[in-house]
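Take this structure, written in structure tokens, and hold onto it; I'll ask about it next.
A single protein chain has been omitted; all remaining protein chains appear in their positions.
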Amino acid sequence: MIRAGIIGSTGYAGGELARLLLQREDVEVKWYGSRSYIDKKYASIYQNMFKLTDADCMDDNMKELAEQVDVVFTATPQGLCSALVNEEILSKVKIIDLSADFRIKDVEVYKQWYKLEHGSPEYIKEAVYGLPEINRAKLQRARLIANPGCFPTCSFLSVYPLVKEGIIDPNTLIIDAKSGTSGAGRGAKTDSLFCEVNENIKAYGVGVHRHTPEIEEQLSRAAGRPVTISFTPHLIPMNRGILVTAYASLAKDVTEEEVRAAYEKYYKDEYFVRLLDNGVFPQTRWVEGSNFADVNFKIDLRTKRVVMMGAIDNMVKGAAGQAIQNMNLMFGLPENTGLKQVPLFP
Amino acid sequence: MIRAGIIGSTGYAGGELARLLLQREDVEVKWYGSRSYIDKKYASIYQNMFKLTDADCMDDNMKELAEQVDVVFTATPQGLCSALVNEEILSKVKIIDLSADFRIKDVEVYKQWYKLEHGSPEYIKEAVYGLPEINRAKLQRARLIANPGCFPTCSFLSVYPLVKEGIIDPNTLIIDAKSGTSGAGRGAKTDSLFCEVNENIKAYGVGVHRHTPEIEEQLSRAAGRPVTISFTPHLIPMNRGILVTAYASLAKDVTEEEVRAAYEKYYKDEYFVRLLDNGVFPQTRWVEGSNFADVNFKIDLRTKRVVMMGAIDNMVKGAAGQAIQNMNLMFGLPENTGLKQVPLFP
Amino acid sequence: MIRAGIIGSTGYAGGELARLLLQREDVEVKWYGSRSYIDKKYASIYQNMFKLTDADCMDDNMKELAEQVDVVFTATPQGLCSALVNEEILSKVKIIDLSADFRIKDVEVYKQWYKLEHGSPEYIKEAVYGLPEINRAKLQRARLIANPGCFPTCSFLSVYPLVKEGIIDPNTLIIDAKSGTSGAGRGAKTDSLFCEVNENIKAYGVGVHRHTPEIEEQLSRAAGRPVTISFTPHLIPMNRGILVTAYASLAKDVTEEEVRAAYEKYYKDEYFVRLLDNGVFPQTRWVEGSNFADVNFKIDLRTKRVVMMGAIDNMVKGAAGQAIQNMNLMFGLPENTGLKQVPLFP
Partner (left out) sequence: MIRAGIIGSTGYAGGELARLLLQREDVEVKWYGSRSYIDKKYASIYQNMFKLTDADCMDDNMKELAEQVDVVFTATPQGLCSALVNEEILSKVKIIDLSADFRIKDVEVYKQWYKLEHGSPEYIKEAVYGLPEINRAKLQRARLIANPGCFPTCSFLSVYPLVKEGIIDPNTLIIDAKSGTSGAGRGAKTDSLFCEVNENIKAYGVGVHRHTPEIEEQLSRAAGRPVTISFTPHLIPMNRGILVTAYASLAKDVTEEEVRAAYEKYYKDEYFVRLLDNGVFPQTRWVEGSNFADVNFKIDLRTKRVVMMGAIDNMVKGAAGQAIQNMNLMFGLPENTGLKQVPLFP
């Protein structure tokens, strides 16, 4: 039995972690951390779990947590996890951080985009970027995992094979992303009210969204040289889902078959990445509630560009599901344990 | 391994059956019946199941099906299942009919509300009404189950204890129901278009909805005398969920505690019926994607009435989930096998 | 030129007032009151009015306002208007209060349901309940108008003729109401977030909603005797619209034609109340963005009840549009001046 703790369990990502872990018989959630709701019944906050857990919300005491559990998920704003991590903690408990604290290797880039001092820069190097499709072996040995952002996960998986294989010029990459509203979190902000989001679409963070350097870092590694991209997220009136539409110029003459072969080279053995059939493009509804990432592409001969598309559920493969996938790796379990939910439709 | 067949597998209820059964390791779906899509890949219709099944759609051949499977689900329009059932079929295979063909014991009432001749009235008596919370023992021995309608399931579970215990006068019952749009099916009708349903609410079938006699029959049985109710469904701009708000006059002076005790008497051991805490009322989001029915009530002393409320996912407890709950009973399995999904939120 | 001021102009109802008044050439909004946004450009809060007004948000100074305008709309929480009204103010300016302060004649009932002391009970008697369909003559002479609540407007118009004509027993009235989310206001509350409202329906204020005594007072007047009703509102995942489904027992034998004649008796000359054709039931989409109230009914011979239905746009006929209809009456203008918008669909 794996004993797990969640810090930030009453946010949407924390709630999704709890929801997914409650369905497992080999994991027990021992600690539902939530500073805002201490001593309240967790199931009174997330009524969907009524009768399924009787636990109370707890505070953030990482030291105490490290004694009681085997793995801690931090589903908190940036800055919190990096302030709590130290050698004593890491010697006792595995940590999967869903915030951005350990995602970016260059701490100056982190400071510049997040406007925060980093609380424990000495652990950035050790932390493993939690995208199993590229870091599987390292993740199995990790003590500290930086769980990827929702947009970076979907963006990276959509374009990775073509960057890696040199099929596209990565510096021509334009990533136009669309996200459901759960990505904005459960905070009570006017901009997230039903009447503000419903019947509306908008771009936000144009040119300055914090997921940009995270995507660039991973793509630079794949390309073997520095990559700079355009990234624009949009807010969509739906609860869950991210769709990425990425555009890039072809770096060489290729056929549909060659491009498809590149995707297959990297994804054919990946349970969670589904390369769709020719002409079938990703839609968020086909992955909702699941850990799948659906990808596909279209070559446009008129413009010598390729359009790459990907869809994930931002709460699952974009957050809690991927965190659990990482946990499975850390504990030597089959990677899809507890993550075989068939997408919910309609 | 239970071998299952689905007739009508490309409708929404059929798709939900496939989705739920695909997550089980003790059931294999051997037959995806769909007259409209014969020979097409099932996963090309329901792309959520891409890579999870490679099956083709098949026709409706019940005779052939009865040779190949242990249980057949008919998720079809009324009239089809009753035309296919006969002694030979029933001797070989268990049938769970999601249509209304076998729900109503009085065939004249069936004809009057459904405007159909019944194809096999000789089996109406044998068919068991598939609400496990009241017919568990009979269902375990059944060959033919009439899976309840979505509105009747939610309506009945919301009011049953108070009718049974004589706390309300059942002939004062007014049931105002609200349903997500998946209840209207996957047929291409103008009235079901996104732009017609979104940003709208309407009542429909006012005074003539076919689920009325089904609710009345079950309530009459509970009350021990004929019950006539008012029932009005409404269409809500959401995919899934039914909320029932039921009103009735109190038949005697009762306290909150006494009413609560009545609910607990019938539901305290029911896994799928959750009586919510005092003052917490059902919401469809807390049951979405699950087989739970959440219920609660409020006494209004000013009017000497009680308001009874219930919420289900119309695709799960209102259709496919309940059908699987019934299948579990038929095959001697724990009733909640494969049905422990925690509701999806948000 | 009528000079108008709005206190509470940055709430949804205030925004709708501004939107509707900006389309008129005979009205000028001179004062956009909003304590939260003082000195900010009004059009930076409501970007839909960008380039259409250059005004800044102002404070709540009623004394100053009374010097500058002919009519003040108070679209504020309860308690504010009653605290600002006095003889000096009323001698200088007409007031249309969109809050509940002057709707209820019995100040004790107000205190009990609103948990507030009333700030100027001496004006309750003078204030005219602003439902033109029943109080037209008084409204033309009024200094102070209590603009009706959204649910009371829709509920009352749906059932009024049958109460007035004694066709139904008003004490059997059960009003099940459904509202779009703009009715919850623009305050940043978790319960109003997109992800909490979308894909959900819930009842709220069961048995205790403050619009109950307002509806009862108006129905009691119509019936000529005290009326007590059941009223339950529900929150619907849409921006605008209220649908009322009301149930009552028939007090006598009547035909469809007689009931229809009763509606026509009261509404045939009303521009804003549309009695729909036989068998066509109200839907909120058919009134969205307009000041119309669509009503119709269905007799249910099985239960000897009648189902009465009504639909309005809660922001227009349920708030700002009705307030302007009242303003038109106060200033001797044709009642539908500036209110002839054809409902927006889809």
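Chains: A, B and C, in written order; residue numbering restarts at 1 for each.
Here is the rule we go by: a contact is a pair of C-beta atoms (placed from the backbone, for glycine too) under 8 Å apart; a residue touches a chain by one contact, two chains touch by 3 or more.
None of these values were measured; they are calculated from a predicted model.
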Next item on the list: Kindly state which of the options C:L65, C:V287, C:I312 or C:L329 is in contact with the chain not pictured.
Entry: C:V287
Check: Which residues does subunit A use to touch the chain missing from this display?
Finding: 174, 176, 178, 180, 195-196, 198-204, 206-207, 228-230, 232, 234, 236-241, 243, 245, 247, 281-285, 288, 298-300, 302-303, 305, 307, 309, 346
Margin query: Could you pull out which residues of subunit C are in touch with the chain that's been left out?
Written below: 12, 15, 19-20, 22-23, 44, 46-52, 182, 199, 239-240, 274, 276-277, 280, 283, 285-290, 294, 340-346
Next item on the list: Go through subunit B and note every residue touching the omitted chain.
Entry: 12, 181-182, 186, 188-190, 192-199, 237-239
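As a convention for this text, only the chains that are shown with their structure count from here on.
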Notebook entry, point to check: Taking each chain's centre as the mean of its CA atoms, how far is subunit B from subunit C in angstrom?
Noted result: 39
Item checked: Centroid distance [mean C-alpha coordinates] between subunit B and subunit A, Å -> 36
Note to self: Quick check on subunit B: which residues sit in contact with 2+ other chains?
What the structure shows: 199, 239-240, 283, 285, 288, 346
